[in-house]
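Notes follow the structure.
The complex appears here without one of its protein chains, the remainder shown in place.
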Amino acid sequence: MKRFIQMTLIGLISVALTACGGAQPDTQNNQGTAGKSVSLFLDWTPNTNHTGIYVAKEKGFYKDAGIDVEVLLPGEVSAEQLVATGKGEFGISFQNHVTQARAQGLPVVSIAAVIQHDTSGYASPVEKGIESPKDFAGKTYGAYGSELEKSMVNFVMQQDGADVKDVNIVQLGNSDFFVATKRDIDFVSIFYGWTGIEAELRDVKLNFIKTTDYAKDYDVYSPVIVTSEKLISEDPETVQAFVEATAKGYQFAIENPAEAADILIAAEPDLNPDLVKKSQEWLSPRYQDDAPQWGIQESKRWEAFADFLFKEGIIEKEVDATQAFTNQFIENIKK
Amino acid sequence: MRHKFFIHSWRPALAIMIFIGIWELSARIFAIETWILPAPSVIAAEMREVLPAFLPHMFSTIKLVLIGFTFGTTIGLIMGTLFHHFDRVRETVYPFLIISQNIPIIVLAPLLLIWFGLGDTPKMIIVAMTSFFPIAVATLSGLQQTDRELLHYMKMMGASKRQLFAKLELPHALPSIFSGIKISATYSVMTGVVAEWLGAQKGIGVFMTLASSSYRTPRVFVAIIMTMLLSLTFFAMIALLERLFIRWNREEKGA
Partner (left out) sequence: MTLSLKNISKSFGDRKILHNISLDMEEGEFVSLLGPSGSGKSTLFSLIGGLLVPDEGDIWLDGQVITNKSGHISYMPQQPSLFPWRTVLDNTLLGQELSGKKDLTEAKRLLEKANLGDMIGAYPHQLSGGMRQRVAFIRALLSPQPIMLLDEPFSALDAFTRLDMQKWLLETWEEYEQSILFITHDIEEALFLSDKIVILSSHPAEIKEIVHVPFGRPRDESLLLSYDFLDWKKELTEKIQNKPQVKSKIS
């Protein structure tokens, strides 16, 4: 009997703890508007997608705006989950992640697009002879673990008159592009700005098929900066401050790629400096690209992609695209 | 014997049911988000829906684990025996075995990938590598603890080394060996799932990755629960095998 009571108590306590952790997100302590502490969770390891943030930190843009930003790695938990539960104020995410997360009920909102146009594509060593999507047939695709990859590959192939059923899909997990493509993997989806540049450095010749060449309606914002609905409604001033300072940081990186690269290298010494410099040169002009302002997002792109996910059965609920993102903070930046 | 099992298992069964009950109640009362901690009812609904899609993944993992585990057990038994008979082999190789158990899979993964590609082989190797060690240790330990009196009897009767091993040392070591096998079996399913994160087409690990990348927490729980059930089943099978092999022990302990 005693054991029952013990086990019951343990069960009760553990569930209650989880409940408490979930139901009341703990926001960082507010030390007044001066020097408010916020945390930002990266999506992955630091790279040139994040340069503007490091610049804003180094150059004191955040400090001037009255906030103190701590940059954190998410570990095994996704940045979206951390932001949604209030463990962090901001996070780096992607349009497809945000859409899927919102379909499952996570209240995350995209507040700025870091890079205006999708820089991803399907890369393969030239020896594999994959020059267009119809060449995917009969080959092996190394997936990074998302349900939507199959649909995307299929869509792209269909534009070229082929079908994904002829592709062998293998989940790569943590395996690195160069190691994987040495053996059984033929092509992988990569962001050119990082892995593509690395290939250039290593003198590995690649065939790169840009996703948006075949799927221009699905030009997804990758990456984006997200926050929680709660923070937007309860403390929009902090969000505004953050977005403004970050925009300044990216602006600097657009105009001064070399110096921005040095800032990133200094802040994250484990990175390969050659890669950072070359990547930054390639990426800087693309942050804002052809948009009127850095960070602006278009409704029709969010809607089109949400429809695509719904049609493909990757999400079961329709996502109201207008709730998934907002330009309010970008547009309020004082000129 | 069978109804004894049911008599003994009502306690943990009841505890589990109470636990699930509390979980369900708390989820409703505290309105916990499904993507944080889904209620058992939500998980059950998800399981019903996703089971047909899940089964092929599960069978893939089962196959991988069984093959890897069998391989590992065989190596473990052979190694334990070799170590028992050849002191110098034991002294030389044993430290390397211990080191091998401490290499993180993350370090090993790219190497295995390069050598063996992305088929089932590297994953089976990982399962084999983690399962053989407890068995080698248990086998060696069991063989070294042969009853002195029985050993004396056999030697006085002029038993050859082979007779000594087959008729005395091995049967005497069986309880110890089975302990090792049970430990190994319990961890092998989880190891298989982790190994799938190296790179796989199908498997519970793949299913989990896809589910968590889509923030489908109920599905992740389905995978977790099924993994636990698989481990339990595996353990139970080994325990059953043990009962078959070690009949004499059973009655002594009044089990």
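Letters A and B mark the chains in the order given here, with residues in each chain numbered from 1 onward.
Keep in mind that, in the parts below, a residue touches a chain if its C-beta (ideal position, glycine included) is under 8 Å from a C-beta of that chain, and two chains touch if they have at least 3 such contacts.
What you are looking at is a predicted structure, and each value in this text was computed from that prediction instead of being measured.
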For the chain not shown, touching visible partners are B
Of the candidates B:11, B:28 or B:152, the residue in contact with the absent chain is B:152
Filtering B:168, B:190 or B:222 for touch with the omitted chain leaves B:168
Hidden partner sits against chain B at residues 149-150, 152-159, 163, 167-168, 171-172, 174, 246-249, 251-252
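Convention: only the chains that are shown with their structure count from here on.
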Taking each chain's centre as the mean of its CA atoms, chain A sits from chain B at a distance in Å of 37
Within their complex, chain B touches chain A through residues 11, 14-15, 18-19, 22-23, 26-27, 30-37, 106, 109-110, 113-114, 117-119, 196-201, 205-206, 209-210, 212-217
Per the touch rule, the chain A residues reaching chain B in their complex are 3-4, 7-8, 11-12, 15-16, 18-23, 78, 80-81, 84-85, 100-101, 104-106, 142, 145-147, 168-176, 179-180, 182-185, 314
